[in-house]
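Complex shown without one protein chain; remaining protein chains in place.
Labels run A and B following the written order; every chain starts at residue 1.
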Amino acid sequence: MSSLDPSFLIKAPTHPVGVYKVSKNQVFKDHRRFGFSNIVLVLTILFLFTPLIVVITYSFNSSKGMMWTGFSLKWYAALLFDSEELWRAFLNSFIIAISSSAVATVLASLAAVGIKWYSFKGRQFIQTLSFLPMVLPEVIIGISMLIFFTAIKLPLGMFSIFIAHTTFNLPFVFLLVSARLDEFDFTILEAARDLGASERQTLMKVIVPSIMPGVMSGLLMSITMSLEDFVITFFVSGPGSTTLPLYVYSMIRYGVSPVINALSFVLILSIILLAFALRRFLKVIAASS
Amino acid sequence: MMNNRKREIRLGTTYSFPMGIWLFIFFLVPLLIIILYSFMKKGLYGGVEWEFSLAAYRQMFNPNFMRVLVRTIVVSVAATFFTMLLALPCGYAMARSRNQTLLLALIIIPFWTNSLIRIYAWIAILSSEGFLNETLKFFHIISESLPLIYNQGAVVTVLIYMYIPFAILPIFTTIDKFDFQLLEAARDVGANKTRAIISVLLPNIRSGIITSFIFTFIPIFGAYTVPLLVGGKDSYMIGNIIVDQVTKTRNWPLASAFSLILTLLSTLGVMWMMVSSAKERSQSGKKNPSFRQGGNL
Partner (left out) sequence: MNKKMHFIFIVIIFTISIVFTAGCAKEEAVKKQSDTNTLYLYNWTYYTPESVIEKFEEEFNAKVVLDYFGSNEDMFAKLKAGGSGYDIVFPSQDYVSIMMTLDMLTPIDLEKIPNSRYISDLALSKATYDPLMNYSVPYFMGAAGIAVNTKKVTDYPRDWSIFSQTKLKNRMSMLDDMREVMGDALAHLGYSVNTTDEKELKEAQQLINGEWKPNLTKFDAEGFAKSFSSGEFYVVQGYAEAIFEEIEEDRWDDVDFFLPEEGGPMYLDSMVIPKGAKHIELAHQFIDFIHRPEIYAEFLDRFRFPSSVHTEAMNYTTKEPFYVESDLANYELKNDLGENLAAYDEIWQTVRYTD
């Protein structure tokens, strides 16, 4: 086994990899702050945040309707002291989002590597199969899984939701990682092997870092899809496994309560705080190593 | 040589089979149930009666459904087009930015709020006395409220909003991998910026563009909630019909048949795109596909 570290073969510098790395593109000019693309990006982010601002505004409204009737914190009080079921639904959603997206990301990233880089029997089959769950209408996936789970006597509940979510998350991660691999320079791999890198070294030092942005995007996307899904979850959920979207959608006949808005704001705030905390933490780690 | 080939098969199999098996059990088997259902007689209260019937496929050719199909195509094409138009520059700017993690978070975080809540927020923004109309009136840009909500325009706007992150992510991921020296080179030989982007950048991120198209067009085509909530009296889309057939009309075979046809069409479309893109890539000889074909190392 050679002592050569094959990672030097990647063009990018090897310090902090993944989405945390300083983009190599900084090296070059043509990075104008007010370029066309930057303006579009800022406008798009504004576009994405406008409804969120409305959501947050309504969480401070003193009445339930769409008319502004004065500032109030009563929905936050209700959220904290009187929303046991909401929190339970949220917790269910959270558990399922994390577990299903983690499993889907691992399975799909591996599969993408396998399919893009190696040829073997069944490759085409898996590739086609891998994006079908995305194409089939949700309600049909929901119904068919419900029929299937009932047929194999799998009790409906958290576990069946987990399976369903993992299934519909797979194609998204798979396609994202595949797209990233499509632009990959395969000679690197050959070179790494010629230099005697083991399969594991190739995987950990060459493949994983280079697909990391794809994997991260896939993970984020899966979490998002899982937190959002209503239709499929509805069919495969069982007693006591109500998720947040199920809870929210069932309010439709009676009017969705602003407590949900309050929860959204709390959630976003905590994500931001967590991100900051982690950033600190990561910096400390980076500095110590 | 032989060893390489063997190793390749073994590795490919180890990497891919966990997902393959997962999908086989939890997706293919249920899908087969649906295929079976579409050829059955409709049960009076949902489900099917175990009797072969092609009624579902006959019922699909109904002028009312065709009308909705045409509308769905128009709306999805429009929404996908605008989404991609926005996503390309966004992905580009993100890939070139120093704060990728932050931007990624900014794009995704709004989507961790329940979609129903966000759609209601759009209703509040777009309605006659809503935020947008009131703001425009405040600045005397308009004097009468514009009809912004409960029409196809609103449906397209909110659909763009709902799916834009899904379009940005693949584009960002591939542009991030792109070697910007190529752009510099193109400009050095005299291409202007737009020209360089069109002839050098876009062909190199083709797979990202295709993925992002798939991520937007297909879900939009099956959209259900958005047309229902922000659409007007004539905004029904195919997704709504399928849900209605499952729940309200309780015609499961028809819903299954609809889904199968849609699945078949989109699968063919996607495969055609993938194949043609792979062909072009190998023709241009840019990347080295020999490794994947194996055996000739």
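Here is the rule we use: contacts are C-beta pairs under 8 Å (C-beta built on N, C-alpha and C of every residue); 3 or more make two chains touch, one makes a residue touch a chain.
Note that the structure is a prediction, hence the values are computed from the model and not measured.
Visitor: For the chain omitted from this view, which of the shown chains does it touch?
Guide: A, B
Visitor: Determine which one of A:I53, A:I147 or A:V266 touches the chain that has been left out.
Guide: A:I147
Visitor: Check the options B:Y120, B:Y163, B:F180 or B:F258 and report the residue that touches the missing chain.
Guide: Touches the omitted chain: B:Y120.
Visitor: Would you mind spotting which of A:I56, A:L110, A:M134 or A:I232 touches the chain that isn't drawn?
Guide: With A:I56, A:L110, A:M134 or A:I232 as choices, the missing chain is touched by A:L110.
Visitor: Residues on chain B that touch the omitted chain in the whole complex?
Guide: Residues of chain B in touch with the missing chain: 7, 10-11, 14, 18, 44-47, 62, 64-65, 67-68, 120, 123-124, 127-130, 147, 149-150, 228-229, 231-236, 241, 246-250.
Visitor: What residue numbers in chain A mark contact with the hidden partner chain?
Guide: Contact residues on chain A toward the absent chain are 62-67, 69, 82, 85, 95-96, 98-100, 102-103, 106-107, 110, 143, 146-147, 149-151, 155-159, 162, 198-200, 234-235, 237-242, 246-247, 249-255.
Assume only the chains that are shown with their structure count from here on.
Visitor: Let me have the rounded angstrom distance from the C-alpha centre of chain A over to the C-alpha centre of chain B, please.
Guide: Roughly 16 Å, centre to centre.
Visitor: So in the complex, which bits of chain B are touching chain A?
Guide: Per the stated touch rule, the residues are 7-9, 11-20, 22-24, 26-31, 33-34, 86, 89-90, 92-98, 100-101, 103-118, 120-125, 127, 131, 161, 164-166, 168-170, 172-174, 176-181, 183-184, 193, 204-208, 210-211, 214-215, 218-219, 222, 224-225, 239, 242-243, 246, 252, 255-256, 258-259, 262-263, 266-267, 270-271, 281, 287-294, 297.
Visitor: Report the residues of chain A in contact with chain B in the complex, numbered from low to high.
Guide: Residues in contact with chain B: 11, 19-20, 22-26, 28, 30-31, 35-38, 40-41, 44-45, 47-52, 54-55, 58, 66, 107-108, 110-111, 113-123, 125-126, 128-141, 143-145, 147-148, 163-164, 166-167, 170, 172, 174-176, 178-180, 182-187, 189-190, 199, 210, 213-214, 216-217, 220-221, 223-224, 227-228, 230-231, 244-245, 248-249, 252, 256, 260-261, 264, 267-268, 271-272, 275.
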